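In what follows, a structure is listed as structure tokens, so that the remarks can point back to it.
Every protein chain but one is kept in place in this view of the complex.
Chains: A, B and C, in written order; residue numbering restarts at 1 for each.
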Amino acid sequence: MSELDAFRHEIRSWLEENCPAEMRRPVTSESDACWGGRNYTFQSEAQRQWMERCAARGFTVPMWPTEYGGAGLSAEQAKVLREEMARINARSPLSSFGIWMLGPALLHFGTHEQKLHYLQPIARGEIRWCQGYSEPGSGSDLVSLQTFGEDRGDHWVVNGQKIWTSYADKADWIFCLVRTDKANKYQGISFLLFDMASEGVTTRPIRLISGASPFCETFFDNVKVPKDQIVGEVNRGWDVAKYLLGHEREMISATGGGERATSLGAELTRQGIELDPVLRAQVALYDVDALAFAAMSEKFSDEARSGRAHPAQPNMMKYAGTELNKRKHELTMMAGGTAALEWESEASGGGARSRGWLRTKANSIEGGTSEIMLNVIAKRILDLPGA
Amino acid sequence: MSELDAFRHEIRSWLEENCPAEMRRPVTSESDACWGGRNYTFQSEAQRQWMERCAARGFTVPMWPTEYGGAGLSAEQAKVLREEMARINARSPLSSFGIWMLGPALLHFGTHEQKLHYLQPIARGEIRWCQGYSEPGSGSDLVSLQTFGEDRGDHWVVNGQKIWTSYADKADWIFCLVRTDKANKYQGISFLLFDMASEGVTTRPIRLISGASPFCETFFDNVKVPKDQIVGEVNRGWDVAKYLLGHEREMISATGGGERATSLGAELTRQGIELDPVLRAQVALYDVDALAFAAMSEKFSDEARSGRAHPAQPNMMKYAGTELNKRKHELTMMAGGTAALEWESEASGGGARSRGWLRTKANSIEGGTSEIMLNVIAKRILDLPGA
Amino acid sequence: MPLYHTDDQAMLADTVRTFMAEQGGIKSQLRHWRDTECPDGFGHGLWRQFAELGLNGILVPEADGGLGMGHVEAGIVLAEIGRNLTPSPFLTTAVMGATALAAASDELKGRWLPGVLDGNAVLAVAIDEGTKHDPQRIALKAERAGKGFRLSGTKSCVIHGASADCLIVAARTSGDDRDADGMTLLAVPKDVAGVRHDRIRLVDSAMASHVTFDNVELDGSAVIGAVDGGREVLNRIVAAGRVGVSSELVGVASGAFGITTAYLQTRKQFDRLIGEFQALQHRAAHLYSEIEIAHAAAYKAQQLLDAGSPDAELMVSVAKAKASSAANLAVREGVQMHGGVGMTDEFDIGLYMKRERALTEFMGDGNYHAGRVAELSGY
Partner (left out) sequence: MPLYHTDDQAMLADTVRTFMAEQGGIKSQLRHWRDTECPDGFGHGLWRQFAELGLNGILVPEADGGLGMGHVEAGIVLAEIGRNLTPSPFLTTAVMGATALAAASDELKGRWLPGVLDGNAVLAVAIDEGTKHDPQRIALKAERAGKGFRLSGTKSCVIHGASADCLIVAARTSGDDRDADGMTLLAVPKDVAGVRHDRIRLVDSAMASHVTFDNVELDGSAVIGAVDGGREVLNRIVAAGRVGVSSELVGVASGAFGITTAYLQTRKQFDRLIGEFQALQHRAAHLYSEIEIAHAAAYKAQQLLDAGSPDAELMVSVAKAKASSAANLAVREGVQMHGGVGMTDEFDIGLYMKRERALTEFMGDGNYHAGRVAELSGY
């Protein structure tokens, strides 16, 4: 038996023993996932157990070093773990911006002390993080952000406003882009960390056109942030942000690619929907594009894993994938007719179809608009002038 | 009987007597039309007669003043003439850039002497004109034109190159935009007239992707142009050009509107073509757009005639109309299948369908590209900033 | 007839636009009735103000106390309803309902027209029984019972159904579901026994209901037009509804476009107004062109309908299809060009998106009407 096979064997037994039956069903919504944090209410004892058992083995962050709460697995081993978890439909033990976003930034830019201090609580689901990037005046043009941290010697005093901070109302800490030099646009931003319970922090949830959302507006009124709560150097936070943005787009585009492409027309037919001839044609043309994009996702993922992908290619994947998803939901609404217009009824699952359709409209805005993606393709891939 | 009825009566009798039977059939191609000029070979005696009889009555340019070769008709009278000619399918007696383009410019900007000198020969079909605007480096950016007229006291010496000069190889004279001041972009262009038989003028026909074309490249090598052969003031030729460009776009968009909108699907069905279900859907969606555009053409034409149209609206009409026409021909090619691919065969009328399809690709380029039209709409109608 | 407003029409348009801007605005009407969870989804006060302006009788002959105008004029009103996203029973009552009543007996007119004209009554029209518009298929049964009829069956997603004082119902009195003949129009008062409304709020906050008819007894006077011969009147109701909703969609498109171009002229990113970016300019210019064309198509269809032209049916389908696609583009571009804030309930652009979807579905979506264009053109 190869070493990897032995590892697989070990994992399989461990999962068999430790993954509660309730945790072997797919997560059905964001609130169904396990988010952890100081004030988190577990949905069930099984959910708590599963998170804690994984955390104890380092399996909430399998590839992080053991000293930071990970399991120190190699890429192959991590893949085995994923495969074995998928085999029994095991849920992810912990959903966390700390794991997805801050962790990679700290691992890359943090000091040893910071890693020791911040990563363990993330891995154990003890501290829940949120991300403070966008501001009302700084969306696509993120670098124009105005939230200001005034230098007061051993601390900054932060004033300003963030928007689109997911779960700001539930998070314990925030990683936040703050201007620390007004004279220097790119090199005047710092990447600060602070407690959301600090005096002067308030949040307000944002209601979307699709209904309630995890997004918040977050306000900072003279928030005190000690000088050691910074990732990377002062005024060099943009480097950290860029690193994470690339990471995020790759994640978003990878997510799209992961799903097995299915035929929308077949799915609608399974739902008993009869397609008008013109709509049938549109669905067929959509299916062509969707199945072709599935091939593209597979190709991109193969290329990315083997280091063959153009570094700007995630921008193309995000652009094409999100535009496709919006189109799919438009077609689904047309196919559903008046039934798809229902907003609150029980029959419609509380308007699941119409709310889902509206939610997709954000796909081509969040994480970089389609326009920004096209700009980046024009500049970095096509090498067009002045782009 | 009203005065207009009397006029109609008079016109009807005159046409009855003077319009030869052969001239009561529609023109089938550009070469079938009567173009006149010094070297023109009439297609038939009837064609010559019809042109000369009309010219004698001023009916080649019915609304021009009689002293310039017109009939001095009012708008209502001219409409009666058009209606009565249409009633018997009478052809236009004379096709001419002199009538369509130079005439309006001279009537608006010319001196009395120039009008007397140039307009009569145009009206009588004695001098055929061509238009020298575009240059290889100056297409959309027409004002950057480089053909230069050097001031030599009583004349200019013109050097340079024009492109897209329709029928330059058949024309007697040219009206031509020439730079006469290199320091001043807009106010450094003059609108010159000169004989194509002048020493130093050569032309070369342009072969298009659709085959032979009336377009030429035209070269000027030290062409001498007397100082009185200018329309408007020196260095103010751009005003004349702008006036004519507006005129041209209006004409193009009006032409589109004149045709009665028909269903493409019905036409293809009449041709015995069975439509694939997806193509049927695309044709139906096209027909929706085409029939809606026909309503728009009617509305625009009604508004333009009553002075209600936005002055930049012809740009919208040109944009929408030409894009629609290109789409129509794409669909026609799809419907025709391999039969539509034939390029030279007798069965295909010498590749009429494929050549016609390719020719439409110029629609959204000539007379102002779609991109320029969209720029103008953004700026002049939508008032978007910095457009 | 030229395709621009007569002086009278221009005056009407001015009046309605001013009135609606003052009284029919998004905040005071749509958001108000939505946020207070009004079970009607619209305000009766505004409906009576419509009546005071005479708008409720716009399609009612002068002899019957109305203004005796046509679909062009009704379209003027509906465009402003669309632009302001005003929830209103105008389309179902004053356009479709009034078209039905025009074919009704004096007794029915006497019973329902006064309420329509003074804004105290609301009508709704119950045609479709499935999730997609299909007036060719009428299955709801109306069996003869004594001198009247007994109704059994369902109607799906009837706009303003539960709020309506009277439902105009297309019922099958003989033949098969898809027969053109054998269909009868019936006026069903609100209070009659056996009618059940399952109220549903739609994505655009309009209220509709699924209606169940459980042995509903009606007497013979409920019939509009001839027994078994309701198809022609239904066609007129349907045409009025389709062209009316086309104008409303053009209004929705114009409203969405207006707030979007305003946003382009004020929002800055990268130290420039986003309206300076050529990619957005070109998309905005294209959208402008689409909306203009949709407007012309609706206008032309209304003229043809008012003139009783045989080409009207085709052009009505063209108008509905084109208005749907133009409005759809307008709201999609609108949300995207607004960026993140366009996704929030705080901004209005999302409300336009919701209304567009509902109106596009109502009386046949773009694909349905493209299919109709093909059929009417013989392919």
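We adopt the following convention: contacts are C-beta pairs under 8 Å (C-beta built on N, C-alpha and C of every residue); 3 or more make two chains touch, one makes a residue touch a chain.
Please read all numbers here as calculations on a predicted model, not as lab measurements.
J.: Hey, which of A:172, A:287, A:330 or A:366 is the one touching the hidden chain?
T.: Within the whole complex, the residue contacting the unshown chain is A:287.
J.: Please identify which residue in B:110, B:149 or B:336 touches the non-displayed chain.
T.: Spelled out, the listed residue whose C-beta touches the missing chain is B:336.
J.: Could I get the residues of chain A that touch the absent chain, sorted low to high?
T.: Contact residues on chain A toward the absent chain are 263, 265-266, 268-269, 275, 280-281, 283-285, 287-289, 291-293, 295-296, 298-300, 302-303, 306, 308, 316, 319-320, 371, 373-375, 377-378, 381-387.
J.: With the missing chain put back, which residues of chain C would touch it? List them for me.
T.: Its contact residues with the unshown chain are 277-279, 281-282.
J.: By the contact criterion defined above, which parts of chain B meet the unshown chain? Give residue numbers in ascending order.
T.: 134, 136-141, 144, 163-164, 206-210, 276-279, 282, 326, 330, 333-334, 336-345, 351, 354, 357-358, 361-362, 364-366, 369-371, 374
Methods note: only the chains that are shown with their structure count from here on.
J.: What chain lies closest to the overall centre, CA atoms only?
T.: Answer for the innermost chain: C.
J.: At what distance in angstrom does the C-alpha mean of chain C lie from that of chain B?
T.: For chain B versus chain C, the centre distance works out to 44 Å.
J.: Using mean CA coordinates as chain centres, what's the chain A-chain B distance in Å?
T.: Between these chains, centre-to-centre, one finds 58 Å.
J.: What residues in chain A touch two or more of the other chains?
T.: 277-278, 282
J.: Touching at least two other chains at once: which residues of chain C meet that condition?
T.: In chain C, 367, 370-371 touch at least two other chains.
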